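Yeah, one chain of the complex is gone here, protein chain that is, but the others are all in their spots.
When the chains are written out, they are named A and B in that same order, and each has its own residue count from 1.
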Amino acid sequence: MEKKRTTIVLFSGDYDKAMAAYIIANGAAAYDHEVTIFHTFWGLNALRKEAMVPTKKGFMEKMFGKMMPRGADKMGLSKMNFAGMGPKMIKSVMKKHNAVPLPDLIEMAKEQDVKLVACTMTMDLLGLQKEELVDGIDYAGVAAYLADAEEGNVNLFI
Amino acid sequence: MEKKRTTIVLFSGDYDKAMAAYIIANGAAAYDHEVTIFHTFWGLNALRKEAMVPTKKGFMEKMFGKMMPRGADKMGLSKMNFAGMGPKMIKSVMKKHNAVPLPDLIEMAKEQDVKLVACTMTMDLLGLQKEELVDGIDYAGVAAYLADAEEGNVNLFI
Partner (left out) sequence: MEKKRTTIVLFSGDYDKAMAAYIIANGAAAYDHEVTIFHTFWGLNALRKEAMVPTKKGFMEKMFGKMMPRGADKMGLSKMNFAGMGPKMIKSVMKKHNAVPLPDLIEMAKEQDVKLVACTMTMDLLGLQKEELVDGIDYAGVAAYLADAEEGNVNLFI
């Protein structure tokens, strides 16, 4: 029997889109899919540590580092962000309805052996270093992504 | 012979992206695919009734209900929205070129037996109730989405 496989490119740095990615990933893992989330471009921000990590960087890389959110909990919404009010509203209704917040969805994914990959090309481009990203993740490029993607049916770009 | 299947997650609440989703869905149905559109997050707005439906809701749910567009025809564009001018321009050129507007694309999808699903988790989160959504749709969660998605090749997240 063919193995079931779900492979998600998380390109977006939006809280709501990352939530959708992780909800699908956790669901697929629960239904015995092998699951990979390949974090590229702004999607890498979901894997950043919240704490400021001292690193040596060029000017541009420092700028990007400062302007981009540090970690899942700091990300904005794709719609109705309202200068940060939107995420507060969403998190408030999520709490009320016992929905799982994004940082916990990421932990859950790790526990279910979802493979979390950081795109090395983007890290190079935006000047993100391994020390700035959370532990327990893989580092790879587009070739590794394709090797996973071509083996399964459920391929999403989020 | 394997059945052909197209499964679309419609996450976006933009008029143009929803149009793309429904054009692909209608095309796939015409070519004998079994087609599902799973409406989640802002994509649910495409299934809202235009009329205001009186419901009992908490404060936050009322806020979301008010701020989100009621139905396909009220949605904005992902690009060049210009505070609502963009959708008017697009609808004007669509009329001129006899392109099918979104509400009619949705009707067409129903007639072609495209399965339209509302994500129950999002409904719960944003406080949307069945009475507020159009008739003839299904209600399901991520498990049902995956069951459809894993059976076909064409899986898109829009």
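Descriptive notes on the structure:
FYI, a residue touches a chain if its C-beta (ideal position, glycine included) is under 8 Å from a C-beta of that chain, and two chains touch if they have at least 3 such contacts.
In this text the structure is predicted, and so the values were computed from the model without any measurement.
From the options B:K49, B:K62, B:K79 or B:K130, the residue with contact to the unseen chain in the full assembly is B:K79.
One chain of the complex is left out; on subunit B, the residues touching it are 4, 6, 16-17, 20, 23-24, 27-28, 30-31, 33, 78-80, 89-90, 92-94, 96-97, 99, 153-158. Of the residues in subunit A, those that touch the hidden partner chain are 9, 11-13, 40-42, 58, 60-61, 63-64, 67-68, 121, 124-127, 142-143, 145-146, 149-153, 155-157.
Assume only the chains that are shown with their structure count from here on.
With angles rounded to a multiple of 5, the C-alpha fit of subunit A against subunit B returns 120 degrees of rotation.
Subunit A and subunit B have Cα centroids separated by 25 Å.
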